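Removed: one protein chain of the complex. Kept in place: all other protein chains.
Up next is chain A:
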Amino acid sequence: MSKMKIKVISRNPDDYLRATKRDIHKLPRNYDPSLHPLEAPREYVRAMNAVKLERVFAKPFIGNLDGHKDGVSSIAKHPSRLAVLASGAFDGEIRLWDLAVRKCTRNFVAHEGWVRALCYTPKGDTFTSVGDDKTIKTWKAEVQSPDDEEPVNTLLSMSVVTGVTHHRTKPIFATCGEHCQLWENTRNEPVKVFKWGVDSLHHVSFNQVEQNLLASCASDRSVILYDCRESGPLRKVVMELRSNALSWNPMEAFIFTVANEDYNLYTFDVRKLKQPVNIHMGHTSAVIDVDYAPTGREFVAGSYDKTVRIFESLKGNSRDVYHTKRMQRLTCVKWTLDNKYILSGSDEMNIRMWKARASEKLGVLKPRERTALNYADSLKEKFANHPQVKRIARHRHVPKHILNAQNEIRTIKDKSKRKEGNRRAHSKPGAVPFVPERQRHIVKEDE
């Protein structure tokens, strides 16, 4: 026993226990997989818990802004301030809101009849409203003196005006009605008038990236593209039913989404209007308004079926659906510029604030909280396709009228599919061709 070496595990408790009660606990880690057995089932259970908790915490409704004496017809976001919102109502009243305290800061009657549309100028110091009384009025965003209560500028249009949108940088704005008209802030007459043989247009929107491009929805079921440098319209695409609203993707300049009467939304690529890039289904009644998130990955749609749905721009089905008992037909929706909230205006005089991600925790997250949430997110992603996880994540409670309508639509779709299949089976091969869903709803593309 001359040379011998014996070593035994002998831990000094001081290395493993905290020195004082105010100290944090010492937690040595060892990532050796043999110390963490049953990794896969444990992760599965955690994923299940995470997805359940997500549904538990899904309380998207934050609050409502009440004050309008008639249904809300349109709302406009301030381009640089998150807390400011302008809304117009069916009785011609415009209200400005402070979202942080949920109070109305200013209200005045702007038009006789509806306020059809509102839009802020890019600087945010003024905003423009159009109404049923054929006037286009520009207002100061902030009131310092009693004179500021009056409109800065009032333009009289020859025909009814239903929509307004402002150029991103130039002092130009476009209105629509009988025709699409381009105005300059200083002139009383439109600079340009675009005509393409339609009786009326009801929505117009400037592209915020490709700034000279604008598009409008017409009541002859078409969506028309214009370039404000050209003298005539560029192109149009005619669909089966008319489109109610249009929103450009703020990140991909060539993509826009239209909200259609046939319960669907269609995402188009400007370069190829013959076929939409994607069809977004889920609503059970006409879709009234649509607005993109500032990331361009998602958009929100408000519908006549009294629900708000959130879609991912690359997916066909909605990610989430928001509804309350008291919310009636939606008239306008907006996604705030901090990508956190959704604002919806509806028939019953209220503007509602929602969280964009239903189960997100508002406020500052502690680092440990954030890592835990990140871990939960990656687990949810990893096990997303497991039947139980998928079922829980997908399940949404919807009001009975929606559920019934969904079932009805499903029956109708199944029936037409079956009928087509039968027709195909009993006719000459090739006589009943397979038409992709994306081509069915487009009538033609004109140039």
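Just so it is clear, a residue touches a chain if its C-beta (ideal position, glycine included) is under 8 Å from a C-beta of that chain, and two chains touch if they have at least 3 such contacts; residues count from 1.
Basically, contacts and distances are computed from a predicted model.
**Q** Name the omitted chain as UniProt records it, choosing among "Mitochondrial distribution and morphology protein 10", "BING4 C-terminal domain-containing protein", "GPI transamidase component PIG-T" or "Rab GDP dissociation inhibitor".
**A** Its UniProt record gives the name "BING4 C-terminal domain-containing protein".
**Q** Out of A:19, A:56, A:101 or A:425, which touches the unshown chain?
**A** Within the whole complex, the residue contacting the unshown chain is A:425.
**Q** With the missing chain put back, one of A:4, A:56, A:101 or A:364 would touch it. Which one?
**A** Here the residue in touch with the unshown chain is A:4.
**Q** If you put the missing chain back, which residues of chain A would it touch?
**A** 1-11, 13, 15-17, 25-42, 44-46, 49, 386, 417-418, 421-422, 425, 429
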